[in-house]
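Of the protein chains in this complex, one is absent; all others appear in place.
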Amino acid sequence: MAFRDDMRRVRAIVWKDLTTERRSKAGFNAVASLGVTILVLFGFALGPDAQALRDAAAGALWLAVLFAGVLAFNRSYQVELDGGALEALLLYPGSRWAIFAGKVLANLIFVTAMLVIVVAVGLVLFQVTVPEDWGKIIGIMMLGVIGLVLLGTFYAAMSSRSRAREVLLPLLLYPMLIPVLLASMEATKAFLRGDLMNQAGAWAQMLGAFDVIFLVATFLAFEYVIEV
Amino acid sequence: MTNDRSTFAPPTAGWWPLFGWVSFLTFVFTQVYAVLTSPADRMMGHMQKMMYVHVPAAWVTFFAFGIVLLASVAFLWTEDERQDLLAASAAEIGAVFCALTLILGMFWGRPTWGVWWSWDARLTSTLVLFLIFVGYLALRSFVEDPQRRGQWSAAVGILGAINVPIVWMSVKWWRTLHQLQSDPRSLEPVYLRGLLLNFLAFTLLTVFFIRRRYEAARYERAAEHASQAAALGGYNG
Partner (left out) sequence: MASSTLSYVVASYVITWIVIFGLLVRVLGAVRQARREYESAVKGGFNS
């Protein structure tokens, strides 16, 4: 059955992407450390006044995740490119969406793991007081990460295979991420402030809508981008 | 890719030079007409006249991007390289008018609100659109192979077009939540005729510019193809 084959392919890609050398512990540690370092730099840029830091925490957090995360996106195609395996992968019959889905899932796991570390450090560095119902914010953060990873994985399919890949990915990706980043930052900000008017909920809904739109768009466009 | 002979044939100028003259004369006429016949606004004074350059420039920016979107879709659908060349030409012209729109927007903002930039939905979305144009053109400059360049540009252009209204909505919502006033720009009917005439003039000019840029791109492609065919042994491609 074609669908089951595709699902098996997705799982294979996720497993391979997460276990190859570049995604090993060393690779993850490097990216996570970078996220923390960026947080520290933001601390210097915005502090040392405690209130200023608390106000800026949500924004700094998401930017740190973004800047460190984009390193992961180009690298997620690096393995196939080095071994010439991308052509081989495309020779197998079957839907291209499975390749995309596999990479998105692998990046999702990677970026989420990094997010956990960056949030933990951010709470400390930016002297954030966490509201009691912190379970809610986790859902919102996941929605933000999904949007980030979808678009990042999509644009990296092009940037990783062109010249000037280090500048091309941010150049293409950052304008596209503005709605997702804005919604994530505002929802996080509102939540940390105590959110008297349920703004976080409104942003979360927008974020969910953005994720759906970009999910459909990237999956449809991926085959045009990976084939050529 | 549909590479029939017409793709690599040089473009024909046809009546386009005449069109160019018409559009330029229309432009000069409508600009002078609008400036001379519009009375000074009660509140805005002479600032009102800026409407005849700023608003049409914004319109043709989005018009050009609309062409980028349609041509990109057409390219993915028909695989006709000429559609890709059209999209690229429209993107170049659109980027110029986008930059102009932003500059004019700042010239409007500085005397009106006292600041060169306000993060309102219109201005911000136009800036993001400019970044998308720049990304599109940068991508094209980094990719050599025409097939790959065309497909990648089309994907980037289409997704970019989807993003612009989303950005606009997000920024609007963002400002509303932070209780910032949106900028109310009402239009009195006496100014409407001048504005519409200038819309027409700018649109004609933009169509002309895009067409000329497209012709240049077609010539370049035809030249490439001709020298490749010659190098391969002289059969006329």
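Lettered A and B in written order, each chain numbered from 1.
In the analysis below, a residue touches a chain if its C-beta (ideal position, glycine included) is under 8 Å from a C-beta of that chain, and two chains touch if they have at least 3 such contacts.
Everything quoted here is computed from the prediction, not taken from an experiment.
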> Among the chains present, which touch the one that was left out?
Replying inline: B
> Pick from B:L86, B:L104, B:L123 or B:L139: which residue touches the chain that isn't shown?
Replying inline: B:L104
>> Looking at the full complex, which residue from B:K49, B:R140 or B:R175 touches the chain that isn't shown here?
In response: B:K49
> Of the residues B:L25, B:L180, B:L196 or B:A216, which one touches the chain left out of the display?
Replying inline: B:A216
> So which bits of chain B touch the chain we can't see?
Replying inline: 10, 24, 27, 31, 35, 45-47, 49-50, 53-54, 57, 93, 96-97, 100, 103-104, 107-108, 110-111, 205, 209, 212-213, 215-220, 222-224, 226-227, 230-231, 234
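The rule is simple: only the chains that are shown with their structure count from here on.
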> Once you find the CA centre of chain A and the CA centre of chain B, what distance in Å lies between them?
Replying inline: 31
> Which residues, counting only chain B, touch chain A once they are in their complex?
Replying inline: 76, 128, 131-132, 134-135, 138-139, 142-143, 145, 147-148, 151-152, 154-156, 158-160, 162-163, 166-167, 169-171, 173-174, 177
>> Taking the touch rule as given, give the residues of chain A at its contact with chain B in the complex, in rising order.
In response: 154, 158, 162-164, 168, 171-172, 174-176, 178-179, 182-183, 186, 199, 202, 206, 210, 213, 217-218, 221, 224-225, 227-228
